[in-house]
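Okay, so here's the structure we're looking at.
Shown here: the complex without one of its protein chains, the others still in place.
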Amino acid sequence: MDKKDSLTLLILTVCLVIFPFIVTNTYYISTMVFVGINGIIAIGLSLLMGYAGQISIGHAAFFGLGAYTSAVLTAKLGFHPWGAFFLGILLSSCIALIIGIPSLKLKGHYLAMATLGFGEITYIVFNELTDITGGPSGIGDIPKISLAGYTMNTDIKYYFFVWAFLLLILTFSLNLIHSRIGRALRSIHDSEVAANAMGINTGKLKIQVFMISAVFGSVAGSLYTHYVTFVSPSSFGLFFSILLVMMVVIGGMHSVWGALIGAALLTILPEFLRALKDFEIFVYGSVLLLIMIFLPRGLIGGLEYLFNRLIKKV
Amino acid sequence: MPLYSQIIQYVLSGITIGSVYAIIALGFNIIYNSTSIINFAQGEFVMLGGLTMIFFTVMLKFPLVIGFPLTVLVLTLIGIIMERFAISPIKKPTVVTLIIVTIAVSILFKGIAMLVWGKDTHFLPPFSGEKGIAFMGASLNPQYIWVVGITVVVVVLLSVFFKYTIIGKAMTACAVNRTAASLMGINVKRMVLLSFALSAAIGGIAGIIITPITLMSYDNGAILGLKGFGAAVLGGLGNFYGAIFAGLLLGVMESLGAGLVHSGYKDAIALLVLLLVLFIKPSGIFGVTEASGFKKF
Partner (left out) sequence: MFKRKLLILGGVLFLGLALSVNSFAKKVDLKEPYKIGCLFAFTGPASWLGEPERRTAVWIEDKVNKAGGINGHPLKLLIEDTKGDPTAAVLAAKKLLKEGVLAIVGPSTSGESMAVVPIMEEAEQILVSCAAAEAIVHDPKTDKERKWIFKTPQKDSHVVQKIYGHMKKSGIAKVAIITDTTGFGAQGREQLKKYAPEFGIAVISDETYGPKDTDLTPQLTKIKGTEAQAIVNWSILPAQTTVMKNRIQLGITIPLYQSHGFGNTKYAAAAGEAAEGVIFPCGRVLVAEFLDKKHPQKKLLVEYKKAYESQHKEDVSTFGGHALDALNLVVAALKASGPDKNKMRSFIENKKGFVGTGGIFNFSPTDHTGLGLDSLEMLTVKKGKFDLYKK
């Protein structure tokens, strides 16, 4: 983590702590909870896409695996929420390993299709294993999670809970990027052949990052489950996978900060556009298109550009 | 119904739905070849084709022979508009940016279709009745014959176009090597525009022929696009005959999966086959490994 990152992280933390004291409306707090949940997966995906240069259009599957592990184990089998939480992580990383080994040998659009196929199969399994997952009707009445004696049963408590997780994950990711592994990853993104020639085991690295991003997805899934207390397959389909990729790209693929900004924008924007009713999806599509046309490096790219101009002027 | 005629039935249904996947996959390939873009709005072309046809023939009561070419014309225009306003304005495009752009366009198309046609599912009467035709103990929907027949015509016309016309040859040249093509005096930009127009028109045709079987609503595009993309990848991106073979294979796998295993898992079975093929042969059935390496991500 460099100085700039530490400073930004500090500012972000302060803002996050102040936020619920200024904005007391639980609807906004609740929206921020979802920003946090989506942000966690987006950060993981940006490590995979932006740094290792591997696309995944199936990350909703890991989100779903985490969510369903927590839901099934706690609501149906009476497991402790934290036990289910860690089993979810274990399951997701194992599946990421099994899927990752053959998939990450694929390139470009072939990898996109393979991950997409994996996401769809997982979605179908959620739908069809009715005895375990409840099928399309989903699982309801899932217990809340508690930490150090506090049950996370209000929006404010959950807000702090989720964002604490996000800050942890963000710190971990920033450290990872600036470590030896991070530099090796970027070399894969630039040229896999060159990286290989330099003695970097690119195959192993790619799978490791894939597993890390799967774990982040699973964490977010468990957090989602204990917040909404209901899961059904429709939340973990192709649409959500694509939404995640959009968060990463719209925010700016070359930075984990971008993923966070993208997650915030794409979670808040639909809430913001509610007043438009039927015109919402039209405006939503247009906004995405315009961002991509005018800011091909994403929102963070645009911000950096503005910032640099500002510095030059001063 | 004896098992063998059941299997014939599954295969017939599979071939029909598979030809639709094949024709959508062709649309993917045309654009991919000239631009190396995967156009995620390809499925929306199919949706718009079906709904425009409904507008002409059901709402305005035009006869089929007029509605068909009019719809194809409208779709060609839509393809041109898309290229002009969404693809060509992007400077220094990367593959991921272009994926997001085409997804944004597909959301936009969906939004427009919802405002124009409403949220209901629309119906298009079949071209020539719906009485099943008996075939070896199975029953054939007459629309199936239209679907398969028109797909064959489209494939033949496309092969002729790419092999024997100057423009077609120029487009093929762009596919092989863009820089070299532009050095030979081919206007690459115009070829990109043309590929979008052509691919939209083909998507429109797919929409017209399948709507009588599948019904059409504003949000049907994505899933059709997805299946078409699957077929294009399975066959080897950019490979026309591969796309047709893979489309039919996926259709038949699905249909057999539904009939012999369980209907809930039919898509999973088709996708599983696709994944296994990719794991064994990472560039699709007919793809060339070097070619998949060229189009860098």
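Lettered A and B in written order, each chain numbered from 1.
The rule we apply is simple: contacts are C-beta pairs under 8 Å (C-beta built on N, C-alpha and C of every residue); 3 or more make two chains touch, one makes a residue touch a chain.
Predicted, not measured: the structure shown is a model, and the values here were computed from it.
K.L.:
Just one of B:Gln9, B:Thr151 or B:Asn239 touches the chain that is missing; which is it?
P.N.:
B:Gln9
K.L.:
Check each of B:Ile213, B:Leu237, B:Leu250 or B:Leu274 against the chain that is not shown and name the one that touches it.
P.N.:
B:Ile213
K.L.:
Looking at the full complex, which residue from A:Gln54, A:Thr115 or A:Ser232 touches the chain that isn't shown here?
P.N.:
Residue touching the chain left out of view: A:Ser232.
K.L.:
Thinking of the whole complex, not just what is shown, which of B:Asn29, B:Asn141, B:Ser199 or B:Asn239 touches the missing chain?
P.N.:
For the chain that is not drawn, the touching residue is B:Asn141.
K.L.:
Could you please point out the chain B residues that touch the chain left off the display?
P.N.:
So the residues of chain B touching the missing chain come out as 1, 3, 6, 9-10, 13-14, 16-17, 20, 114, 118-121, 123, 125, 130-132, 138-139, 141, 210, 213-215, 217, 219-220, 223, 255-256, 258-259, 262-264, 266-267.
K.L.:
Taking the full complex into account, what residues of chain A touch the chain not shown?
P.N.:
25-27, 30-31, 34, 127, 130, 135-138, 140-141, 153, 155, 228-230, 232, 234-235, 270-271, 274, 277-278, 280-281
Keep this in mind: only the chains that are shown with their structure count from here on.
K.L.:
What whole-Å value do you get for the distance between chain A and chain B if each is reduced to the mean of its CA atoms?
P.N.:
Taking the mean C-alpha position of each chain, the two centres sit 31 Å apart.
K.L.:
Which residues of chain B touch chain A in their complex?
P.N.:
Against chain A, chain B makes touches at 38, 86, 89-97, 99-101, 103-112, 114-115, 222, 226, 229-230, 233, 237, 262, 264-265, 267-268, 271-272, 274-275, 278-279, 282-284, 292-293, 295-297.
K.L.:
Tell me, which parts of chain A touch chain B in their complex?
P.N.:
49, 53, 55, 102-103, 105-114, 116-118, 120-121, 124-125, 127-128, 238-239, 242, 245-246, 249-250, 253, 278-286, 288-289, 292-293, 296
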